[in-house]
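Removed from the display is one protein chain of the complex; every other protein chain stays in position.
For chain A:
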């Protein structure tokens, strides 16, 4: 995570965008099957790896990937819950 003070103006916008993505994913990852801690560690490592990326196109692509992961997590949680309810309450 790049502190906002060391970013240029445009980079600052990107920095806060990154931070929001990271926090959103962190929040989503709390219920990850392998554990919230496992998810958090992997998430932090991933963001740290790409800390130095400056190219705006690349940044856009990385943020898009973050949003994709977020959607995948939501789908995972939904399916898990749906299947649990279906198994528990409905005979097929």
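The rule is short, and it goes like this: a contact is a pair of C-beta atoms (placed from the backbone, for glycine too) under 8 Å apart; a residue touches a chain by one contact, two chains touch by 3 or more; residues count from 1.
By definition in this document, contacts and distances are computed from a predicted model.
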- Note on the structure: Matching the hidden chain's UniProt record against "Dehydrogenase E1 component domain-containing protein", "Electron transfer flavoprotein subunit beta", "Thiamine pyrophosphokinase" or "26S proteasome non-ATPase regulatory subunit 8-like protein A" returns "Electron transfer flavoprotein subunit beta"
- Message: Using the touch definition from the top, which of A:44, A:65 or A:80 touches the missing chain?
- Response: A:80
- Item | Residues belonging to chain A that touch the chain removed from view | 20, 23-24, 27-28, 31, 70, 74, 77-78, 80-82, 84-86, 88-90
